[in-house]
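Heads up: the structure comes next, in structure tokens.
On to chain A.
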Amino acid sequence: MNPMNYVYLSSFLFAIGAAGVLLRRNAIVVFMCVELMLNACNLAFVTFARMQGNLDGQVIAFFVMVVAAAEVVVGLSIIVVIFRTRRSASVDGANLLKY
Partner candidate 1 sequence: MSFPWLTVIAAVPLAGAVAVALLPSGRSLLAKQVALGVSLVPLVLTVVMSLKFDSGSAAAFQFTENHDWIPQFGVSYALGVDGIGLVLIALTTVLTPVCLLASWRDAEEGRRSAKAYFALMLLLEAAMIGVFAATDVFLFYVLFEAMLIPMYFIIGAYGGAQRSYAAVKFLLYSLFGGLLMLAAVIGLFVVSKGGDHAFLLQNLVGTHFSPSTERLLFLGFFAAFAIKAPLWPLHTWLPDAAAEAPPGGAVLLVGVMDKVGTFGMIRLCLPLFPDASKWAAPVVITLAVIGILYGALLAIAQTDLKRLIAYTSISHFGFITLGIFAMTTQAQSGSTLYMVNHGFSTAALFLIAGFLISRRGSRAIDDFGGVQRVAPMLAGTFLVAGLSSLALPGLSSFVSEFLVLVGTFTRYEVAAVVATAGIILASLYILLMYQRTMTGEPTEETSKLTDLTPREAWVVAPLLAVIIALGFYPKPVLDVINPAVARTMHQVGQHDPAPSAEGVGK
Partner candidate 2 sequence: MGTLLAAQSHQAAGASGVFSLTWLLVALPMLGAAVLLLGGRRTDRFGHLLGAALPGAAFVVGVIEFIALLGRDGSDRALSQHLFSWVPAGGFQVDVGLLVDPLSMCFVLLITGVGTLIHVYSIGYMEHDPDRRRFFGYLNLFVAAMLLLVLADSYLTLYVGWEGVGLASYLLIGFWSYNPAYAAAAKKAFVANRVGDFGLSVAIMIMFAQLGTVSFQGVFAGAGHLSEGVATAMGLMLLLGACGKSAQFPLQSWLGDAMAGPTPVSALIHAATMVTAGVYLVVRSAPIFELAPNAQLVVVIVGAVTLIFGAIVGCAKDDIKKALAASTMSQIGYMMLAAGLGPVGYVFAIFHLLTHGFFKAGLFLGAGSVMHGMNDQVDMRRFGGLATVMKVTWITFGLGWLAIIGFPGLSGFWSKDKIIEAAFVGDGWRPWVFGLAALIGAGVTAFYMTRVFLLTFHGKRRWSEDVHPHESPLVMTVPLMILAVGSAFLGLLLGPTGALKTWLEPVTGVPGDESTALPLWSLTVLTVVLVVAGAGLAWSMYLREEVPVTAPRGSWLTRAARVDLYQDALNESLLMRPGQYLTRSLVYADNRGIDGAVNGLAALIGGTSGRFRRLQTGFVRSYALSMFGGAALVVGAMLLVRL
């Protein structure tokens, strides 16, 4: 199979994730969309590694997974705390850091 199809898939997934981040209000959904974007990137890295014939992309994919896992831990706990205090997980509700 043409490896370029994986690249198309990864761009498609990335676009879905980006659209989700920009458009959705629920923090959990936004968060999942971020994960989707990260995974789209991982897919692209692995694909490029395969196409170039070296392991660099695959190694970076592992790094991304590790960072993503750490981020999930911190991010989810923040969201939980926000939800507890405000009884809502809407990102638009949390705009205190404005001018």
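These made the cut because all candidates are chains of the complex that A comes from, given by their letters.
The rule is short, and it goes like this: contacts are C-beta pairs under 8 Å (C-beta built on N, C-alpha and C of every residue); 3 or more make two chains touch, one makes a residue touch a chain; residues count from 1.
Since the structure is predicted, the reported quantities are computational estimates derived from the model, not experimental observations.
Every candidate listed (1 or 2) is part of this complex; the one in touch with chain A, counting any copy, is 2. Considering their complex, residues 18, 21-23, 30, 91-92, 94-99 of chain A touch candidate 2.
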